[in-house]
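Everything on this sheet refers to the single structure shown next.
Left out: one protein chain. Kept in place: all the others.
Then we have subunit A:
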Amino acid sequence: MDLLYAKVGAHEVEISTESKDFKNFIQRNFSIFKGKTSDPDIKITIKKGFGEPFVNYHVEVSKHEEKILFRRADYLIETVFDYRYSVIYAHNEFALKHAITNLYSSFIVYHNWGLLIHSSCAIENGKAHIFSGQSGAGKSTAAKLSAPRELLSDEATILMIDDGKVTVFDSPFRSELQATGTNKTVPLASIQLLHQSLHNNRMNLKKSDALIQLLDKVFYWAHSPKETKQVIKLLNKLVETVPVYDPHFQKNNRFWELIS
């Protein structure tokens, strides 16, 4: 069985699969490096042929002795308590993408490394800016209107959260716009929680409101109080470090005038 080595965030992932389609998918969407790493952070075995095509986003989490299972109609993840070793059974590429997103998000929360936030992210003058908000508020529109600025994500932004410093990594978890495979890491300068509006203006959100509004933007499947606390702690550091704005957003690219 061939092994693939991919870089996700700051982590090295060893992937093994017998499926040609899945192997192609991984090579197309992830930053692959040649040779092998002696000590990957995450090991995943991927198997094809599970469940049915996408039904909905409902994920059932259950625990069995040493194992944690995440089950959706189109994928099943069998993993261990620290998420280092996993087997993913996926129906198709779409299911596989979401399963890896689910797994990686759980991994970085558990290891207190950072968060995966449902958002797009663009670079302006060497600083990263996140666009998030309710579905339909304009995350992907903001991403498209940000051209020619470089995008670090269009759907799921990878944040490394340290005390006093938040860094964005290029995200392989894309919906439409392909990752450029940049190994750049960029400091995060702002979070914009979008609302659609006829006018462009923005307000600074109170930290507590920012935290509450960001809570449901984290890719996270609650199943243990300990991990939920970890999410809150990471969000707390995030809103202490980075300003969060509440912009009312017109569908044209002039919103950048307010940001930078």
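Just so we're on the same page, a contact is a pair of C-beta atoms (placed from the backbone, for glycine too) under 8 Å apart; a residue touches a chain by one contact, two chains touch by 3 or more; residues count from 1.
Note that contacts and distances are computed from a predicted model.
Peer 1: The complex lacks one chain in this depiction; which UniProt name from "Alpha/beta hydrolase", "Multiple sugar transport system substrate-binding protein", "D-amino-acid oxidase" or "Coenzyme PQQ synthesis protein D (PqqD)" does that chain carry?
Peer 2: Of the names offered in "Alpha/beta hydrolase", "Multiple sugar transport system substrate-binding protein", "D-amino-acid oxidase" or "Coenzyme PQQ synthesis protein D (PqqD)", the absent chain's UniProt record gives "Coenzyme PQQ synthesis protein D (PqqD)".
Peer 1: One chain isn't shown here. Among A:T37, A:S175 or A:S208, which residue touches it?
Peer 2: Of the listed residues, the one touching the omitted chain is A:S208.
Peer 1: For a quick check of understanding: of A:V80, A:I232 or A:L258, which residue touches the chain that isn't displayed?
Peer 2: A:I232
Peer 1: Could you pull out which residues of subunit A are in touch with the chain that's been left out?
Peer 2: Output for subunit A: 206-209, 211-212, 215, 222, 225, 228-229, 232-233, 236, 239-240.
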